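Submitted below is the structure of interest, expressed as structure tokens.
Only a single protein chain was left out; the remaining protein chains are all shown in position.
Each chain carries a letter (A, B and C) given by its place in the written order, and its residues are counted from 1.
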Amino acid sequence: MSTRLANQGRLIDRSKQVTFSFNGTSMQGYEGDTLASALLANDQMMMGRSFKYHRPRGVVASGAEEPNALVGLGQGNRFEPNQRATTTELFNGLTSISQNHWPNLEFDIGSINTHLSRFLPAGFYYKMFIHPKPFWKHVYEPFIRQSAGLGKAPDKDNRDADTYEHFYHFTDVLVIGGGVAGLQAAKVAAASGAKVMLIEQTAHWGGRAPVDGGTINDEPVDKFVEQLVSELEAMDNVTMRNRCMGAGVYDHGYVLGYERLTDHKPGTQGPRHRLWRIRAKQVVTATGAIERPLSFAGNDVPGVMLASAMRDYVVNWGVTPGDRVIVATNNDDAYRTAIILKQAGVEVLRIVDARTTAGPLADEARQLGIQVDPGKAIAKVKGGKRVKKVELCNQEGIGGAREEVECDAVAMSGGWSPVVHMWSHCGGKLIWDEAQAHFRPDPSRPPLGADGEGFVLAAGSSNGPLALGDVLTDADAAGKAAAKAAGFTAKRTKAPVGETTAEAPMAAVWLMPANAEIGLRMKSWLDFQNDVKVSDVQLAAREGYESVEHTKRYTTLGMATDQGKLSNINGLAILADALDSEIPKVGTTTFRPPYTPISLASIGGEARGEVFQPIRQTPMHNWHDKNGADWEPVGHWRRTYAYVRPGESVHDAVNREVKNTRENLGLLDASTLGKLIVKGPDAGKFLDMMYTNMMSTLKVGKCRYGLMCSENGFLIDDGVVARIDEDTWLCHTTTGGAERIHGHMEEWLQTEWWDWKVYVANVTEQYAQVAVVGPNARKVLEKLNAQAGGGMDVSKEALPFMEWRDGKIGAFDARAYRISFSGELSYEIAVPASQGQAFWDALMDAGKEFGVMPYGTECLHILRAEKGFIMIGDETDGTVIPQDLGLHWALSKKKEDYLGKRAHTRSHMADPDRWKLVGLETVDGSVLPDGAYAVGEGVNANGQRNMIGRVTSTYYSANLGKGIAMGLIKHGPDRMGEIVEFPGTDGKTYKAKIVDPIFYDKDGEKQNV
Amino acid sequence: MSEPISALNHASFEGIAKVEECGLQGMITLRGDLSDKALAKAVKDATGQKMPGQREAFVEGESGVCWMSSDELLVLVPYAEVDAKLAAMTKTLSGTHSLAVNVSDARAVFRVSGTSAREVLGKIAPVELSAEAFQPGQIRRSRLAQIAGAFWMDDTETFRVVCFRSAADYAFNLLKVAAQPGSEVGIY
Amino acid sequence: MLILNCPYCGVDAEETELAAGGEAHLKRYGPGSSDDEFHDYLFMRENPKGVHFERWRHANGCGKWFHAARATDTLEVFGTYSAQTTEPPQEIREAITAKRPGWTWREFE
Partner (left out) sequence: MKHYSAFAVAREALRYHTGWERAWRSPEPKKKYDVIIVGAGGHGLATAYYLGKNYGIQNVAVIEKGWLGGGNTGRNTTIIRSNYLQDPSAALYEKARSLYEDLSQDLNYNIMFSPRGVIMLAQTQHEIRGYQRTAHANALQGVKTEWITPERVKELVPIINLDGPRYPVLGGLWQERGGTARHDAVAWGYARACSAMGMDIIQQCEVTGVRQENGRVVGVDTTKGAIDCDKLGIVVAGHSGQLAEMAGFRLPLEAVALQALVSEPIKPCMDVVVMANTVHGYMSQSDKGEMVIGGGTDAYNNFTQRGSFHHIEETVRALVETFPMISRLKMLRQWGGIVDMTGDRSPILSKTPLGGCFINAGWGTGGFKAIPGSGWGMAQLMATGHSPLTEAFTMDRFKEGRFIDESVAAGVAH
């Protein structure tokens, strides 16, 4: 059984007991435990079920590479599925549940799949469930999807209780990984004066070395680490972070660091995760190496574990996964596990070494009384939910002549693979190291940075060296090289001297026994989580899925939550063998970020809830909000759609506003309209290029409506332009247009006509702008003026239609434009934004006697539609040109050039068959459905109904008491009076007459009073 | 005129740094040839400051001048004086191809202060904010999470942050989140 | 996540401060140009797998447009330069030649 040992446990504090629960059972652990070590200490060997066959799964590793021990962690709005028990620090009150089973972990209906596994090889679903066809949708797929997934989905109404944030950091050298290699590299890099950041994913510094033993500079490793850490902490130019994982390396030295701040103490004040966006001149990956499993039958039974992990459990947490252990290996390092277990009082039954010769560690093991079996292999592990016994055989051969040994745990080691993820994310290439049977970074093909030079260096075991001494010299050199590449001069210092027992060469063993018969191969797991076995990879190869990428996708090898950290190399070795090829030829799949999964919330950072996205507000925003505004998002702005009074529907409110504005007085907050100042000796010439009509001839004091097209000919914006003085114009844009058109102008000025003397400034937000509209508009202004004594003359004579004046309106400095988008007597009045609310209040107050009401954007739309005014975004959609809208009058014939002019001459744009703007009126007065299409005769070559037009705007006009609409109709202007049909999506067909688009006050008398 | 009101009317928040809306600040956008003597004179007259070089900000209290781009300055003057200063400036610049406009009301200004002020900004702007890289006397236009903004330092623990008035509410909430208690980064 | 040096304000700006503006050094064709010329001006882009010249704007910064010489296959940046020029400056071309002898782009090499 797995138990807590009486001694050992360098990371736990036995004086601090911690209570936690697993599947509802309360358990005890110590501070410093991981959830995995604590579960093992409680003899909880089985921790979950595998994905496909629902096989019992126990912990196999001790760190980030763990594929099996995944739990649902926490509860309610702190519940998180698929959390690795091996990297979860234990805390008081932790709750966890195991995953992927029903009804429970011990007895799982889904485990029937393991008995059917023979019928469910890789890719079986591509070959099945094809007939009968209807079964797919109703039987097969629902079934497949029911069995999908691993962890429980969080509750649908779950609102994450935590906050998250980002942080931008800039450093000369970033060292990823805080093992002895990372610490040493950081130290020498920092000694050069470079700014260094060192990040480590776990809560501890030192990595593997303190567990593996040996000495550094004749001191125990722990001591060396402690010293180095305090040295680094004392350096001003060094930033150290643990619980901070290097998640991904991206172009131009961008690295994501994933810092877990409160996962080990949930509920603490402050953000849960911080995503560091680090820019580093040089990145050193000192991410260590990961031990590989061995492929033998039953290597997935709970109790079979990586040798190094078993060693970690004993040394770091004082836990042994079993009482009677067998060690299987192809290298010397696993002997350390046997020795440590034995020294801790655990029975080590055998060391099964696939090689025929081992190094001095083997002698040490033998001296401790451990039986070493050279040339041997595990044929099969027996046991269901935990290891019961092991059948041993010769490594050579197919696995006959077996010897059975009873035991309760197996430690396996297939050699070590450098963690090359960070090296590879941004394009670093690998080479195959034949002696150690692993891929390691190819220093001649690093990822390239902005300057085209390599910006990542690997150090320590992540670069290939495995022996402590080599690791330290390598790291020392890498740290110095990184400092140099970042522009610093490294100090000439000696690397620390690491000493451990010398090791004999490992031997590549990809299958145990070497020629295992099919029955064994079908039980030899490669990918524990996704249930990919040796036989699956061989099947893929046989069926032509020969590329390693095909094999991956066909078998799902390496696609589980661990991303193949344990399985990939073993899998591609099997593939190479099946293809009769070589491992480096087969190559690896692509390493992609993140290194281990990171929370989606951390990626979003602070952008949630209130600050999810900016909401732009006008100076009168709060007033609108308090006065019934039904909000409409327009770009990032919020505008009032209508002011809804208690007891009113939105529709009622709109109708009321429409009528009142025509009959009395309406106020519109028009502050969002863009206002651009264009000034300079060449401003007139410039605006003549920007607008389709002539702006240079506009007289000072006057306004002109202008159209803008893109160079491609399409309408992009419109608005009223006012000439302020000899070389200054003020251009109004649509709400969405302010920044866009400002940018557009700057672009042309800076990149095409840079010798033109023009400056542009965006003054949109300097002003609050209010449209004062309706027959009483002048009266209210005059009243304000009278109240304050004097002011601007707003009479018809002093301020005629399409002119503007500066002056005082009431007590306010204002600029009044006599323009009208409603067809009524109308003034658009700009006051400083800081006066906006006061001005609005004054108008509301003075307007009472004139029947003032604020109105929203929908009313604005209806008023303009009654007048047949087009709206950018309604009548236009990016495919409409001025000619379509009957705006020929705004296309200057005098100007040789303006943006869009050339485009309009292309054959399709000059085509007389283009749909053209008309008014539409249903024969029964009802409202045409928005977006409806008019149909013509017959169908086209693709069998679609022929269409001859569409509705662009449609409203109920309370003033006219009927539906009115505008639309684009083929040959429309020539078809006045004709009836066209618009099939609705409601099954009805709407009949509408083609009419003039001006429905109200055709002669424009009302606006010009 | 009524009492002018700034976007957030002096709202404030205290977390790992203090965040305050500063109220109204007179601001003039001045575009022109920065090497032109007339411009230098206009700036000097309005603020007493010399022409700033690339990314320099010479600000004292409510007066000062910031380099905004190769042909643009932000001139700071007390809010009450902006009309007069602008008029004087326009006069000085008459005959010079330039543009001077009052943008005081188009902006919101925040003060972020305290020992963690650099960190608060470091969470929302993709800018190196270590003491070696950014100091009083410099200005940086950049991104504040999802909006454009500019900031300079009044002293080693105080930033002034400028953004568009319409985004003031977002900017304030953003700074509040970035300054939330318990969120010290411990870097600067 | 690219970083480009804005030649106007001299900062190394990361991509989120910038707006990409497509191919550089396009010659504008207006009224009077042929259909082919106008089409190529609007739509035909070099789209090379290799050395490229392109426009960027320091949008969340000084607001200025500038040019960058960049490789689209490795994202290496050879340099940035003023937008007020109709062709890549000599020193930029030399910098590219030093890194990638034999490069070509449109009529440049």
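The criterion applied here is as follows: a residue touches a chain if its C-beta (ideal position, glycine included) is under 8 Å from a C-beta of that chain, and two chains touch if they have at least 3 such contacts.
Not measured: the values here are computed from a predicted model.
Asks: Based on the whole assembly, the unshown chain contacts which displayed chains?
Replies: When the full complex is considered, the omitted chain touches A, C.
Asks: Which is it among A:K16, A:R592, A:K796 or A:K848 that touches the chain not included here?
Replies: Reading the full complex, the residue touching the unseen chain is A:R592.
Asks: Specify the residue from the set A:D442, A:E499 or A:E632 that touches the hidden chain.
Replies: A:E632
Asks: For the chain that's not shown, point to the residue among A:V284, A:C426, A:V658 or A:V995 touching it.
Replies: The single option touching the absent chain is A:C426.
Asks: Just to verify: which one of A:Y545, A:Y855 or A:F869 makes contact with the chain not shown?
Replies: The single option touching the absent chain is A:Y545.
Asks: Can you name the residues of chain A that touch the chain not displayed here?
Replies: Contacting residues on chain A, toward the hidden partner: 51, 78-82, 118-119, 121, 124-131, 133, 136-137, 141, 144-146, 148-160, 248, 250-251, 254, 256, 277, 426-427, 518, 522, 535, 539, 542-547, 549-550, 553-554, 556, 561, 563, 590, 592-594, 597-601, 603-605, 607-610, 612-613, 615, 632-634, 641, 712-713, 873-874, 877-879, 903, 906-909, 929-933, 935, 940-945, 947, 950, 982-985.
Asks: Where does chain C touch the missing chain, residue by residue?
Replies: Residues in contact with the chain left out: 1-2, 15-16, 19-20, 22, 35-36, 39, 42-45, 47-49, 52, 54, 70, 72-75.
The rule we apply is simple: only the chains that are shown with their structure count from here on.
Asks: Report the inter-chain centroid distance for chain B and chain C in whole angstrom, where each centroid is the mean of the CA atoms.
Replies: About 32 Å separates the centre of chain B from that of chain C.
Asks: Could you grab the centroid distance between chain A and chain C? Build each centroid from C-alpha atoms only and quote it in angstrom.
Replies: Comparing mean C-alpha positions, chain C is 28 Å from chain A.
Asks: Which parts of chain B, given as residue numbers and ranges, touch two or more other chains?
Replies: 126
Asks: Return the residues of chain C touching two or more other chains; collapse runs of consecutive numbers into ranges.
Replies: 14, 59, 63-64 - these are the residues of chain C that touch more than one other chain.
Asks: In the complex formed with chain C, which residues of chain A make contact?
Replies: 250-254, 279, 427, 448-452, 711-712, 743, 746-747, 750-752, 754, 896-897, 901-903, 905-906
Asks: If we count contacts the way the header does, which residues on chain B are in touch with chain C in the complex?
Replies: Residue list for chain B touching chain C: 54-55, 68-70, 72, 126, 140-143, 148.
Asks: For chain B, which residues count as touching chain A in their complex?
Replies: Residues in contact with chain A: 1-7, 24, 29, 31-32, 71, 97-99, 101-107, 119, 122-130, 133, 145-147, 164-170, 173-174, 177-178, 180-185, 187.
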